[in-house]
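Below is one structure, written out as structure tokens; comments come after it.
What follows is part of the complex, with its chains left where they were.
Naming follows writing order (A, B and C), and every chain is counted from residue 1.
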Amino acid sequence: MKNPRAAVMTMEGTNNEMEAYLSLIHAGANAEIVHIKKFENSEKKLGDYDLLFLPGGFSAGDYIRAGAIMAARIKAKLIRDIESFVDDGRLVMGPCNGFQILIELGLLPNTEGKWETEAALAQNISNRFEARTIYVKVNNNKCVFLKKFREGEILKLPIAHMEGRFITRDERVLNEILTRRMNVLSYVNREGKESGYPWNPNGSMMNIAGLCNEKGNVLGLMPHPERVFYKVTESDWTRNGTGEGMGYRFFLSAVEHMKEKF
Amino acid sequence: MGTEFLETVEILNSGVKELNKISKNYNLGLSTEEMLRIKSYFSSQGRNPTDVELQAIGQAWSEHCGYKSSKVYLKKFIFGIAPNKILSQGDAGLVDFNDDIAIALKMESHNHPSAIEPYGGAATGVGGILRDVLSMGGQPIAVTDVLYFGERSKKGFPSPKFIESGVISGIRDYGNRVGIPTVSGGIFYSNDFVPNVLVNVGCVGVVKKSNIMKASVDKPGLKLIIAGGKTGRDGIHGVNMASKTLEKGEEDTTTVQLGNPIIKEPLIHAVLEANERKLIYALKDLGGGGLSSVIGEMLLSGGMGGDIYLEMVPLKESNMKPWEIWISESQERMMLAVKEENINEVMDIFNSWDITASIIGHSRSGKDLRIYYNGQKVLDMDLEFLTSSPLYYRSYRHIKQPKESFLPSYPKDIERIMLKMVGNINVRTREYAVRQYDHTVRGSTVIGPFSGNVGSEGPTDASIIRPSWDRSEGIAISHGSNPFYSKIDPFRGAKAAVDEAVRNIVSSGAKPIAFSDCLNAGNPEIPEIMGEFISMLSGLRDSASSLEIPYVSGNVSFYNQTGKSRIPTLPTILAVGKIDRIEKALTPDFKNFGNPVYMIGLPYVEMGGSLYSRILKFNDNNVPNSEPTILKSRITKFLKAFDDDLILSSHDISDGGLAVALAEMTIGSGIGVDVDISSFGMRSDMFLFSESQSRFVIEGRKGSEERIREIFGNDAFIIGYTSESFKGINGEENLFNIELERIRKKWKEGYI
Amino acid sequence: MPFLKITVTLKKSVEDAEGQSVVKALKLLGYENIKDVRTGKVYFIELENGSIEEGREFCSKLLSNPVINECKVELDGN
């Protein structure tokens, strides 16, 4: 069987493409780093890939708002392609800056199905860039990227962001997210209980750390699974041994799904 | 007289007074002797210089570019240590790592710009150091920063808090945006850094051995390409500013820049791609002195002449004069020498990354440089004369001070002093700064700045980066410096800096392999300061030559002085090491209960500059003396015990001595230790707080006692066992008994 | 040449973390009379043939997220 094809889309300032690319490769995907320009001028076609990865970083410096410029660029030329990519059941994953872009584009949460911006990731409540390890709980493993996790499982993942405070446009959007169980990951403390800052590092509503669309093929999240593919890159591995890291199963879930499906 | 964009300057008929006036009016920063030297050169040419020519000389002969006060001494003391271990030297230095790659490293100061505009000064410091590693063909993998701030305000200068917050934000915003993890560094607070703050930034990178770049242009007909940021009026005369003392109310905005990481990030990709495809012949970055310095050095080192066409330089502002274009220090620029047949491919690469690039000239046989602007010749000079700054044997004086130890009366409350130490501004957590730096980007950080249980981590000694996901080796990165020692005794302070850098590397389980030295001092024209500078260099030499570890790169920053206030003469040492199997790396957090805890190396009564002396405010000028041969033998023994899997955790003993080292090992682990020091027969405070060098605390495996004794001989001592409490006794005397949570709270004070 | 001045602020309903930090910092500096601080960004856009309508487009396409932001557009303003 052919390995599934993954595109890691970059522009100036997206700077997590290396760890994303390597995680995909090591999980068995046939990954490629592609500059947004090549999609814009049709040198590359989104349709040739099974997975689109929007990496973290500071696209265009995160000037204006995190992800705003890259999202505007995508909206101008590529949004239809991405919408049909999603409708086709192909996979999209965006950690950190990628999540910010997915929200700006309206690909998440998209409760109304109109691809409109229904939420925002605002400045952290601490008004600080926060780089540390946090815990999240898996609320729902129907999401393609979470197949290999148990519901209720507690994951340990790194975060590194200034704008991660999840806010919805209104109560209705928030309620839809909760009823449809799209809030697949929430921030919890060491005991696995939802609690405030610093365990919720940015002040997100309902401790939301990650969202998956209803269909289960688009995942956006603030933490960085691609940075902990191996245990030795987890912050406390010298206390807990080596082997696969917390990020490994995100990628394995996605790659296995693609191998089955495509 | 020339046209309106060019001036000819009358020097042939100028006397000393006029010459000095010219140096001042044109902001050249040159001395009378230097002006006379220029006059005689142009007399032999039979003509007056243009302003472009004078400005070019002003750059090349500045202290910053020319190393005119330090070079003869650097040669004598620093260069030539373990030369066979240096793979290559240029903007950064290279050391061999494995059959595939070499490591590039460099540490540099950005002190003067940061004192004036902390945010931009620190940000462009990071930008500059990244370019130095890139210039070697290296992929930057880690940024580091060692910062020295004041505490008290001084009239007419920005407040220390303002400076600190600007510097930290600048490093954060630049480093995070380019996506290179900031993994290691240090922050010191002392009023010796009012108003002369020090910002020393380092970068470590990896280069495939087949892709190592050189800067020298040793062939005629190579095209010179400038790529990256456009050239503007920003940063004109930056090197001259860094070559004089800082005085009140100086805010010459033309030297201030904020940097643009969003040009740097793709520029790094583009240059590395062109290098990978073997399209670059020679490479160098534009830093201090701008085009003037980079082109001069590239051609001179390759023995070539060259022709430059300034109208080809992409500009930010259209009305710039030729001399401004030539010496502008605008950020984010790289200079490539490329063979004619590769030009198209190189330009395509830059285009695909949305990076501006332009061919501005070429090399040719000869020893002279000619610069044209819209067809008119604006500079025509011998490169040797232009680029080789005069060198000075500055006079120096050593101040002799007898070593006097002072024994304070025995303190009543050891426990209270320990807590005070853990919460001391120079000891407590740096998370308020470091957690604003992305230290996990690139997914290769194996050991970061903190380790231990999630949410309550403690400090680590060295950071470890895995350069390749397919191999098991790791690069350990750390620093050493101690401004309190250096202030009292620059010689011992320098040795202690090396000792600490090495200790940190070894403590993580790695073998130290190379240094970069970033030297900071006051005005070199003052003989006492030059004397201290030389003492520092001889300390650096003694330590490194005994260890046989080379300084592969470095940097000198003088004139960190304002009137009589000046900084201690001090080095910041960036060290890198190699660990063969990252999954064996060590961190300081204790791993389990009931394990033997060893102290490696005995303490002495040498409290000069120690945290204890600073807290109790007693004077002592007997600074801890690092003995390089002892350091060397302890490293060997430590690494042997490490290879034999006897060590579970390790921490170096520095600020606050054994007491603080033990306390820090409890923070990330929630595991304490019960200590009994009665068998040593030394005063408890001296035993606990002495900062004698080359020492470690290690947590050994259960049952490791015999093997540890075999390896260390009488250099390792069991001082206790890990436990649920944190207690110390000296026979009958209870020294301390502190709840672990109290230690953690003290150390984290003010930070959630 | 005309220019547009566009001011982007957070909606009142969204907590302004930066504003809160400024309040804290000013109080620490001894200014006890501070009640509240809200922050925003301004863009001074120099352009040929600009109009308020075009400024509104910049807002909706790039400069603001309607979920959290308000956008004010002025032409030739100062």
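As a convention for this text, contacts are C-beta pairs under 8 Å (C-beta built on N, C-alpha and C of every residue); 3 or more make two chains touch, one makes a residue touch a chain.
Since the structure is predicted, the reported quantities are computational estimates derived from the model, not experimental observations.
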item	value
Stoichiometry of the full complex in this file, by chain label	A x1, B x1, C x2
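Going forward, only the chains that are shown with their structure count from here on.
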item	value
Centre-to-centre distance between chain C and chain A (centres being mean Cα positions), rounded to whole Å	29
Rounded Å distance, chain A centre to chain B centre (Cα mean)	36
Distance from chain C to chain B - Cα centre to Cα centre, in angstrom	39
Sequence positions of chain C contacting 2 or more other chains	none
Contacts with 2+ other chains: residues of chain A	none
Chain C partner contacts - residues on chain A that touch it in the complex	64-65, 68-69, 72, 75, 104, 117-120, 122-127, 165, 167-169, 203
In the complex, chain A residues that touch chain B	12-13, 15-16, 18-19, 22-23, 26, 35, 37, 56-58, 60-63, 128-135, 156, 158, 160, 189-190, 197-199, 224, 226-230, 232-233, 235-236, 238-239, 242
Chain C - residues contacting chain A, complex	10, 14-15, 17-18, 20-21, 41, 61-63, 65-68
